[in-house]
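Only one protein chain is missing from this complex, and each of the others stays in its spot.
Labels run A, B and C following the written order; every chain starts at residue 1.
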Amino acid sequence: MPFHLCCSITETENIAQDQFSIVFDSVKLADFVKAGQFLHIACGDALTLRRPISICDTDKSLVKVVFTVKGAGTRWLSLRKPGDMLDILGPLGNGFDMKGENLLLIGGGAGVPPLLLAARQAAALPQFESVTALLGFSDIGKAILLGDFAAACTSVEIATDDGSLGRHGFVTDLLKYRLNTKRFDQILACGPYNMLRIVSEIADEYDIPCQVSMEERMGCGIGACLTCSCKTKSAGKEKYSRVCADGPVFSSREVVWNEA
Amino acid sequence: MPFHLCCSITETENIAQDQFSIVFDSVKLADFVKAGQFLHIACGDALTLRRPISICDTDKSLVKVVFTVKGAGTRWLSLRKPGDMLDILGPLGNGFDMKGENLLLIGGGAGVPPLLLAARQAAALPQFESVTALLGFSDIGKAILLGDFAAACTSVEIATDDGSLGRHGFVTDLLKYRLNTKRFDQILACGPYNMLRIVSEIADEYDIPCQVSMEERMGCGIGACLTCSCKTKSAGKEKYSRVCADGPVFSSREVVWNEA
Amino acid sequence: MKPDLTVNFAGVCFKNPVTVASGTFGFGKEYSSFYDLSELGGICVKGLTEKGRDGNPPPRIAETPMGILNSVGFQNPGVDLFMETELPFLKRFDTRIIANISGNTVEEYRRMAEKLSDAVDILEVNISCPNIKSGGIAFGTSPESAAAVTHAVKQVSKIPVMVKLTPNVTDIASIAKACEDAGADALSLINTILGMKINIETGRPVLRNNTGGLSGPAVFPIAVRMVWQVCSAVKIPVMGMGGITTGEDAIEMFFAGASLISVGTANFGDPKAPLKIKKGIDDYLIRKNKPSLDCIRGRLETY
Partner (left out) sequence: MKPDLTVNFAGVCFKNPVTVASGTFGFGKEYSSFYDLSELGGICVKGLTEKGRDGNPPPRIAETPMGILNSVGFQNPGVDLFMETELPFLKRFDTRIIANISGNTVEEYRRMAEKLSDAVDILEVNISCPNIKSGGIAFGTSPESAAAVTHAVKQVSKIPVMVKLTPNVTDIASIAKACEDAGADALSLINTILGMKINIETGRPVLRNNTGGLSGPAVFPIAVRMVWQVCSAVKIPVMGMGGITTGEDAIEMFFAGASLISVGTANFGDPKAPLKIKKGIDDYLIRKNKPSLDCIRGRLETY
């Protein structure tokens, strides 16, 4: 059951180039949220649609989101200041399903933030032995949340497209290397479409259950308008699922991936 | 020659119910403005059209506007704070022509502010003997700028619709009374259409030159789009004049008044 | 005194004039977690086709200045499954159910009408969807084909038939008139206006369907004009929609002649938009001291 909330911002920060974090106060959200769920945030009077942003972290009654400025909506968000109010629908979507003992998180760019909450929630569960995070960024200037992941995970590895931090290359290269050296029960992935497609192929190859958090343009955000479709298959039948309500997290095998 | 300016707000005040003043810094405007001229102010990203607001006062490099909240544009304006910037075109329009020795100013409601600058500019001219202001408001809660007018004018009289301040009745009643007791060379009027029409009739009756500041919905504000028409006549021929460029101040005899 | 918000619309009594627009409200379930659907005058359900449809490939939605483009393309379970699995839930609420139907042939419309005509309160015959090739809009752009569909549905329907018109035409009043003459009990308008948005980084349309239907506040002045033109041309009642976001917008629609209004895109910005609009209507009537909607409906005094 999503809430329609008006929340007061307590903190804002420009955490990296074009990337911002906003912390706001909402017991309701902080209590109910599951990693991988998102919020649908109204971004001012001039924009007709809300913007979907994942929950990155919670701390008592506080909720944190981290986002990259892409267009008018995220630009508006980036200009908010402590004391301003946010009009929020949430928590929305299904979130990650935490299973197994050794968890691997893999995130790219703007897909990194929700994995932090996944790491923290996993670490708090008794059954988990290890939580490994593989994070990819285009360059060192775009790298975010490194300290938080280091604190929450058993191990963290970084890849950058230009080699300015961590391994030079794609985060999916790190993934192959890791899977060759250790057995994982579950992969949780969030990031650009092509990254998710490759992660999904690799997970198949190594036969590890993999959940991917998909992105699609949204209208209502709650499952009513059918604009946010993602093609999925189950029992051999293809259909359009709703990223907002059936997702955003899907089993990687469920998703019908487009050609590269 | 109008300027396109970006001006910093130095002061804002809620001066009466739904009425606000904004002071901003602009040497260019402060130096060039003539009473009766107006500014065309952009009111945020969500509104396509600028809003015409008269200049109420100047003080060295500072310019003051006073406005009533009517709809989305003036509401946006009312939420500005010191330090915010205003996107302004101006000064626009012709302004009042100051002639004669005894000047009578008559204003109603949102039409009162520009008369303050008229009073001050008149008082500064050597030829003027007296400046009399007649100001009408709906009630005492809406009365504004009384102290400023008192300081700038030889005499000030007030009327309110409900009698809560000054004379009970319309400001046009005060006008008749005044014209019976003293000779004026010139009337400058600003206020609602019906008030201006009656002022114009009375001025005719007493055969006193009268200038009225007209209002009309505007597009460009500079004379190009022909949306802000006011029907006028000269030499017996009627035509549509542009309130923004040919006005907003017209001789009351030029205006072709609609029936009541 | 509380104003009377009830509306007799083509013989069906609506407790208030606020409905939600087809395709923006699914089958009601999702929004029912925000408020009691019995608060609504009526619900126009997601557009139905005879057989279920998958809809168009994504992306299906794009934002434009004060509007959105959509190209959902009738993803729906089909009439039978709707009646079996969705309708029972909706029936639990004290509100009118309006079934929105689209067909590829006149026969399809007729068969769907037959099935639904016992099950819901009003049939909304959609001859105006710009998002699928055959069906829909092809019927809505000429008076003859609009009349043909209307006539076929009327022959079998036991409930009032409301025809949903497209704004993508030169003369909407003539199409409205043709539907009225063919027996339509009511009209609804406007459906979306065909539009396009281009991603200048990729040089491709944002929507996978290339074009989509424009809705939201941007289209409101066009919708008001069309509702006014149609209401001036026909005697049957009209459900007005297209960009309605506030109570004031609804009042404009009533002045233009609408008997009911429908809220679409505004639901996305505010899930409770229909309730706020209802309250706005109420507040206006109280402030203006009008006992009922009859005092404003079609009362626009033109120059």
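To be clear about the criterion, contacts are C-beta pairs under 8 Å (C-beta built on N, C-alpha and C of every residue); 3 or more make two chains touch, one makes a residue touch a chain.
On a predicted model such as this, the values are computed, not experimentally measured, just so you know.
Undergrad: When the whole complex is taken into account, which chains on show are touched by the absent chain?
TA: Every shown chain touched by the left-out chain: B, C.
Undergrad: Who touches the missing chain here, C:Gly41, C:Gly103 or C:Pro217?
TA: Spelled out, the listed residue whose C-beta touches the missing chain is C:Pro217.
Undergrad: Among C:Val7, C:Val20, C:Leu40 or C:Met66, choose the residue that contacts the chain missing from this document, as touch is defined above.
TA: Answering carefully, the residue with contact to the hidden chain is C:Met66.
Undergrad: Could I get the residues of subunit B that touch the absent chain, sorted low to high?
TA: 1-2, 4, 42, 46-50, 89, 216-231, 238-240, 245
Undergrad: Residues of subunit C in contact with the chain that isn't shown?
TA: Contact residues on subunit C toward the absent chain are 64-67, 69, 141, 168-171, 193-198, 200, 202-205, 208-211, 214, 216-222, 224-225, 228, 243, 248, 251-252, 255-256, 284, 296, 299-303.
Convention: only the chains that are shown with their structure count from here on.
Undergrad: With a step meaning a move to a chain it touches, how many steps does the shortest path from subunit B to subunit C take?
TA: Tracing touching chains, the least step count from subunit B to subunit C comes to 2.
Undergrad: Measuring from CA centroids, which chain ends up nearest the centre of the complete protein set?
TA: The most central chain, going by mean C-alpha position, is C.
Undergrad: Could you state the distance in Å from the CA-based centre of subunit B to that of subunit C?
TA: Taking the mean C-alpha position of each chain, the two centres sit 46 Å apart.
Undergrad: Using mean C-alpha positions as chain centres, tell me how far subunit A is from subunit B in Å, no decimals.
TA: 56
Undergrad: Residues touching two or more other chains, restricted to subunit B: which are they?
TA: none
Undergrad: Going by the contact rule already set, what residues in subunit C reach two or more other chains?
TA: In subunit C, no residue touches at least two other chains, as defined above.
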